[in-house]
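Presented below is the structure to which this report refers.
For this view, one protein chain was removed and the others were kept in their places.
Showing chain A:
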């Protein structure tokens, strides 16, 4: 009875807000926007958790974090232990607490969310992970070596999650990364103001402490191949090369100066630290008026980055309406607060340049939404004769990415689907080649960080099973 009274009370307590930098201030710096809970707020928020006997939240988490357990530790003030509990299932909690779309995952299953507001699981995860990082105490227990070796291609979220689980099981893991740092999209894609690179690096360093070997500057498909890795004594290979091939619109003017793929724009800014040019030598530049084509998270990241680089007007150009925008609600709101302008039901047909070959304007068509199709989605239909031109200096194309073919084309016998994604067994994530596994965006197409991590963990389990048979 007392328990029930308590739950009714807890439903009525709103979840605690996380302090943020003011929009007018943060729009001009690359510092992290969200500032994180204080210890007091974290404890208060953790106490809202009902500690369900059969927690539904865990089923909403792609890596099955022991949610009530770590939250209980926060409520008790044992922050260090909360972090340890997190790490049992999640190798990169400080990352996930920041970039997961919790509203569609763990928090969407929270019982409190039915009548009130769900527990802020993501914010608490972030708090506990950050605390662990500050104290610098990581309890690494080296497992008994299994004598088996596994090669992982790609040091993005899928590869790192897979590496973490395999290392915990005692396997010797080597990660091959094409860029000069590990992290994949966490390093080159997601901006500093949403995910500080120092935090990603600390989590990667923790993985190294667990015994994961990370080799950078290794372009598999060029310097070595999947078959060569198998011949050179690796017992299994995991391919987690992601969706790193930028799509363009295929409209006239797309090769003018000032037109970037979102990948290039964000890589220059984040990975190469172009926002600190000339201290860092890689330049990145935006003009006064910037158009970002697309409305996913990558588009929001690009638009907000353009603003911080000094653009005066930044437009999100999208051919559907607000309801169809694929970006996270929080990212949309943040973008809006910072002054990003939305041009919805609008799509570019061409980019015009000046005589020097630089972007001068964008010609767009207006759209309206038609009847819902079989999938219930209303298709955008161009309005004839509605062309209009907007002056523009910079265009960032953020309409999606496909699978980079460097690894797949150099691996004979690997079954691909018609979009070029690797076909893998849904349960074990083994590909058509025995001993070769794949997961993350290279299998699913561009998705989220946490789904890739979930796939990495699933593949680690699949590899574990496979190695037993060897």
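Simple rule for what comes next: a residue touches a chain if its C-beta (ideal position, glycine included) is under 8 Å from a C-beta of that chain, and two chains touch if they have at least 3 such contacts; residues count from 1.
Quick note on the criterion: contacts and distances are computed from a predicted model.
Note on the omitted subunit: UniProt lists it as "2-polyprenylphenol hydroxylase-like oxidoreductase", one of the names in "Phenylacetate-CoA oxygenase subunit PaaI", "2-polyprenylphenol hydroxylase-like oxidoreductase", "Na+/H+ antiporter subunit A" or "Light-independent protochlorophyllide reductase subunit B". Screening A:66, A:272 or A:447 for touch with the missing chain picks out A:272. Across A:132, A:246 or A:348, the single residue that touches the chain missing here is A:246.
Looking at A:58, A:86, A:178 or A:442, the residue that reaches the missing chain in the full complex is A:178. Touching the missing chain, out of A:118, A:263 or A:313, is residue A:263. For the chain missing from the display, the contacting residue among A:21, A:84 or A:282 is A:282, taking the whole complex into account.
Summary of contacts with the chain left out: across A:216, A:341 or A:386, the touching residue is A:216. Contacts to the hidden chain, counted on chain A, fall at residues 178-180, 216-219, 222-224, 244-246, 248, 254-255, 257-258, 260-261, 263-264, 267-268, 272, 277-283, 285, 356-357, 404-406.
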